[in-house]
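Handing you a structure now.
The other protein chains are all here in position, but one chain of the complex has been omitted.
Right after this comes chain A.
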Amino acid sequence: MNRAAILWRVASVLVAAGFIAAWQLVTNLKLVSPVFLPGPDRAWAALVRGFSSGDLAGKLIGTLEHMTYGWFAASIAGIALGALIGSSKMMRAYVAPSLEFLRPLPVSAIIPVAIAMLGLTQGMALFVIAFGAIWPIMLATIHGFAAVEPRLYEVARSLQMSRTAIIGKIALPSALPDILAGMRLSLTVALILSVVCEILAGLDGLGHWVLLSARAFRSADLFAGVILLGATGYLTSIAMSLVEQRLLAWQTAAR
């Protein structure tokens, strides 16, 4: 890392510290009632208390489970369907209009449908999360497969590569940057929908914790939950970037 990069990093930490200090100042001056807005000190204490009693860890694991299962299901289905649609011009022409109708459909609109059909169950949550998270992955995969350099297919033909080899060695690696970008977008979608499902269906997780804390006016616990959700989003996104950097090392090799 060069000096400028270090300075930027320091500056960004200072800004974050400034926000926390401002938050503390607002609560210390009681500009907002402490019933609704706890200071960072109280939120932190609630966080520590929640973890030492084991309550919060359980909720965190619950949310992580919903998120990862839904995201994995969306990834597998999204990549498979996207590859199928993206690698054939005809399929793209047939399916694209239907996709254009389904894609902008707000996922929240299908939650009542999912509840009516599957009940207030984990299965419902999995379906809703996967349904919402599949779009960025599938659309990115379609684009990635459609954009494979045609010359590479000719190279594959002249080498008489098998169909599976062409998909595994040419199309998939070529589409991988798009697929990973789609998966990263879906990660956020999966987290949001996990919380929504937990709130609506009362499933064990941070969403439920936040809802109960708010109803009981335990604002410090509420903020502890919110902070934990933010951290979850942040850390999973960083983990995803690291995976991307590793898998796409060839993209940065020349620069």
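Going forward, contacts are C-beta pairs under 8 Å (C-beta built on N, C-alpha and C of every residue); 3 or more make two chains touch, one makes a residue touch a chain; residues count from 1.
As a working rule, contacts and distances are computed from a predicted model.
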In UniProt, out of "ABC transporter permease subunit", "ATP synthase subunit c", "Acyl carrier protein" or "NitT/TauT family transport system ATP-binding protein", the chain dropped from the view is recorded as "NitT/TauT family transport system ATP-binding protein"
Which of A:K30, A:K89, A:R151 or A:R215 touches the missing chain? It is A:R151
Hidden-chain contact residue, picked from the options A:A146, A:M161 or A:V226 | A:M161
Which of these touches the unseen chain: A:I20, A:I170 or A:L185?
-> A:I170
Using the touch rule from the top, list residues of chain A that touch the missing partner.
-> 149, 151-152, 154-155, 157-161, 165, 169-170, 173-174, 176, 248, 250-251, 253-254
